[in-house]
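Working notes for the structure below.
Shown here: the complex without one of its protein chains, the others still in place.
Right after this comes subunit A.
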Amino acid sequence: MSRQVLGPFNRVEGDLEVTLEQADGRVSAAWVNSPMYRGFEQIMQGKAPMDALTLVPRICGICSVSQSAASAAALADLAGVTPPPNGARANNLMLSAENMADHFTHFYLFFMPDFARDAYAGTPGFDAVCARFKAVEGSAAAEALPARARFLQLMGTLAGKWPHTLSLQPGGSARAILPAERVRLLSLLREFRGWLERHLFGDALEAVSALDSADALWAWFDAKGPARGDLARFLDLSRTLGLDRLGRAPERYLSYGNYSIDGARRFAPGIWDSTVGAVHPLDTRDIVEDISHAWLAGSADKHHPLVGETHPDADKTDAYSWCKAPRWRDKVVQCGALARQVVDGHPLARSLVAQGGGTVMSRVVGRMLEIARVVPMMEAWVRELVPGDPFCVELELPDQGVGVGLVEAARGALGHWLVVRNGHIQNYQIIAPTTWNFSPRDAAGTPGALEQALIGTPVGDGAGMPLAVQHVVRSFDPCMVCTVH
């Protein structure tokens, strides 16, 4: 048995270190360390509540709008306001634009380049994969970056800029959309749809979201093979490399539900438990954060986030990460696009999970499925905007109270818990998606989702950073700057 400390992992957002113990060429135990602490929860204490809208997006440059949306939702909850129909749609458009751009960035820039490494040279189809996905030099980087930049022009109009906008407010959007801008937004979306249908899917978005089982997905792949497009190239690699059996995480999937509109969430909230085949209703009272293995001191090992504490203690024994360990009913869950689609009941997502669980392949397919489902929703939201009607309502914040803001970032469930006393923030606790997925062990010694997913992963001859480990890690699309914040 030997130990290996791996890092830095690039092509994840922020810094990450993983320690592996291996036996018989496979991972036998893993410890995930989030090695950076900035102290946003300490910074927020004492601030004017509305200042959260300026500060929290700056937790993360890639989940910036998700942080804004969670903060705005917490403040709206505190004030008891609901954005008007235009405001809800504009805010959903901002959040979905970021989420789509992040799925796209993850696939083309962060995840796929690993298959173009020299270590895979000589495997079938390698030359084509290399020409397409090689980091920095591949044709995909050359084409995907400008497509992404063009798509994010949505944010220039809706949000002033991306990242770090203040357009997203608890009462709606500070940026009313004019008739000609509505037309232009729709045109930008059509352009992105065209790119996706030509290069990523090789099919209509609706045909992809209509795939209703793993068998249907493979039949779709077999009909045209890897030449159909970039998703098909990934499926080809999945089949060759067994990515549908790699990196299986615990069989509980958490989603807060997403895209509130007209009193409901477009994707349903809940916790899907594969072992019983049912969705548990979401109740935030079931959530705690455990600090037993984090470099944090506190009055107890675990707290509900409304009474959570954040006191750094770099010398704590038995700790190995700055990350807290969130648990649902004391259990480990995974979150992300796959979880959202499973909880929402999409038949392809449910079928993939029923066949192989949450794996490298199903997590990546979950993101692609979500792109195919959400871009048409975005088109509908733009069409439904009514220029001239209000985009934002005024609100008065109470001097005392609590607010909870739950949204889904690209990477999964993001929650903000806000306590206001005497007109100032008394406590502000954040649980980010990768806090769930990359948590350390809890007081019971139960490893976090990635720590469990890595067990059994082949480590090859032990030279360098094992590729399979990298696939598993990046398949979660981790955001380390959100994780600890």
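Simple rule for what comes next: a residue touches a chain if its C-beta (ideal position, glycine included) is under 8 Å from a C-beta of that chain, and two chains touch if they have at least 3 such contacts; residues count from 1.
By our rule, contacts and distances are computed from a predicted model.
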Chain not displayed: protein name in its UniProt record ("hydrogenase (acceptor)", "Simple sugar transport system permease protein", "Lactate utilization protein B" or "Amino acid ABC transporter membrane protein 1, PAAT family"): "hydrogenase (acceptor)"
Option touching the unshown chain, where A:Ala70, A:Ala141 or A:Val472 are the choices: A:Ala141
Given A:Phe107, A:Trp162, A:Trp272 or A:Trp381, the one touching the chain that is not displayed: A:Trp162
Per the touch definition above, residue among A:Leu231, A:Cys392 or A:Leu454 touching the missing chain: A:Cys392
Contacts of subunit A with the absent chain, listed as residue ranges: 5-11, 13-17, 33, 35-39, 42-48, 50-51, 53-55, 58-62, 64, 105, 109-110, 113-114, 116-117, 134-137, 141-142, 145-146, 148-149, 152-167, 169, 171-176, 178, 312, 314, 387-388, 390-392, 394, 464-465, 470, 481
